[in-house]
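Every protein chain except one is present and positioned as in the full complex.
Moving on to chain A:
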Amino acid sequence: VARLCVCDLLVAQCDVNCCCDPDCTAADFSLFTTCSVPIVTGDGRLCSQKAAKYSLDVEANPPERVFELIDQVNPSFFCIHSTNYKQALSFSAPEMPTSENFDQLLKQFGSASFSAEPDGWNTNTDAQNPSDANETYRYEYGVPVQTADAFLRLPSPVVSSWCSDANPAGFLVNQATKCTRSVSVEKCGNIQAVSMLFYINSSILAKLLEFVFQVNITVQSVVVQSLNGMRILLNGSDVLRLPMILDEQCINIVLGVSYHITYTDAGEIIEAAASFVLGAINKEALSIQQSFEISFTQVNTQPVPLSGNPGYVVGLPIRVGFRPQGYPFPAEILFAALNTNKYSQLTILQSTSSQDCLAAQGARTPILFGYNMISGCTLRITAAMKCQPLTQTLLDLLKGQNFPEYVASFGNSQAQDVLDWVPITHLHTSEQRIYNTFQSSCQIPVALEIEVKWTKYGSLVNPQARIVNVTATITTTTLKQLPAGRERTIPVTTSVVFTDISSAAEPGYKVWPTINVKLPYDFFFPFV
C-alpha cells in the first residue's frame, strides 16, 4: 500500500499536488497546496487493513509532507475478518496462452461470446451441426445460380461501362443491368457475347451442386429491332438466330436478354426462359449497348411487383385495386387489378412542356409513396365550349382513365385480404363562396388533391409504413359564361400530399420485479 500512487502519472517527474509521488523532493512538497490523494487503502470491506495516509503539514515553515502507515479498522459488524477462498477479493489474472493450453483457450474464448460455464454450451452446438450436412443443397437468396460449367452470367458494367461477363446472377435477386460492348461488322460472327447461343448454351442446375437435374434455358420470345428503333415481335421463337452479315450489316446481334426463372419454395429452379431483343449494326457502329434483366417467380403464383414488404418503401408506386362489377357480393370481395399491368397504379397528370391540358391528354405519371407531387396544365376556355363535355374532359384529365377505388394498406397486401385495402374517400369543395351555389351556373373541376395519410406500424426499431386513409378532393369553380370570341385560361392542378399521422412513440417501462414467495399448500401440514 505504501508503494501505490494513483496520481503519479509523469514518469521520473514530480506530479503537482501528488503527495505519494516518489519522484518529488522535499522542496517540491513545500510548494504543494493540498494532497490530491489523502489516503491509499486496500479493500474497504476487510476488518483491518493497512492504509497509507498522506497529508500536508501547513503549520511548519516550509510546509512538509506527512506520511503515515496505519491500520485502518472497519467498524461494521459485517466486515470480512478472514477468507479461505483465494480469489475472493481480487480480479483473477487471465491465463497466459502457452503452446499447451492454446487449443483449450481457443475453444473456450474463440467465439463471439463465451459464458462462465465453458463446456456446457459447446457440446450442444456440436451436436446440431452434423444433422445440417445431410440436407440437400438448395438455393438461398443471393447464392449465384449455377450452371453445368460455371454460373449464369448476367453481364454488367464493372468500374467502367464496358460489359463484364463474370457477373453471376444471384438467386432471387431481381436485377437489371446495362452495359456497353464493343462490336464491329467485320468480327460479326466471332464475338460470342452478341450471339444468342452464348446466353442459352448452358443449362442451369436445379439444386445447388447437384448435376443430376439440369434445366435448359428455353427461348420465350424474340423481338427484332431495326436500325431506326422499331421493334417487331417474331412469331416462331424456336429458331436460333445467329449473327450473320447481310447487306453490309450484321444482323441478329443480341441487344437485350431478359431471363425469367421459376422456382419452388424448396429452393429449386424448375424452369428458365429467356426473351431476346435482336438488332442490327452497320459499318459505322463501334459499340452497342446491351441490357440484361433477370426476374424470379415462384411457381404457381402471379408475379406482382410489391411496393414494400410489408410497409411501403419510399419511391415505390402505390398499389391500387378495384372491385369487380356486380357489387355487392355478400360473401367476398375480390379485387381484379393485381397484375403487372401498368394501369393499375395510382397516377396523376404529368406536366408537359406545352402546358396545354388538351394537347397532353394521356401523359400520366405514377404516384410514388412518400413523394409529394404537384403537376398541372393550363386550359384555354373559349365561348363555344359547353359545360357538360368540358366537365367530363376535365374529370378525365384530373383522375385519369381508371381511377381506382381501393388503395393497398401495405406494400404487399394480397387481394384476398379485404381488410388490408383502404377505400378512397372522395370530397368535393368549391372555390366560390356559399352564396353562389344557388346560381345554376356551371361547376367545372379545376383541382384534384390526393391526401394520403400514413402511419408508422410495427416495432420501434423497424417501423413499417402503412397507408391509413386516402382522400381525393376535387375543387370546382364556376364557369362564367364568356362573351362570344373571348377566351379565358384557367390553371388545372393536381397534387399529392403524404402526411405522417403516426403518434409519437411512448416508452414503455417494465413493471418492477416482485418477490414471488408462496409457501407450498401443505407447508403447515400437522396443523392444517
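A few remarks follow.
The criterion applied here is as follows: a contact is a pair of C-beta atoms (placed from the backbone, for glycine too) under 8 Å apart; a residue touches a chain by one contact, two chains touch by 3 or more; residues count from 1.
The rule we apply is simple: contacts and distances are computed from a predicted model.
Its record in UniProt calls the unshown chain "TMM80 protein", which is the match among "Glutathione S-transferase", "TMM80 protein", "Mitochondrial ribosomal protein S24" or "DNA polymerase delta subunit 2". Of the candidate positions A:Ile80, A:Leu242 or A:Val277, contact with the hidden chain is made by A:Ile80. Checked against the full complex, the candidates A:Cys47, A:Ile270 or A:Ile490 give a single residue touching the omitted chain, namely A:Cys47. Of the residues in chain A, those that touch the hidden partner chain are 47, 76-85, 87-89.
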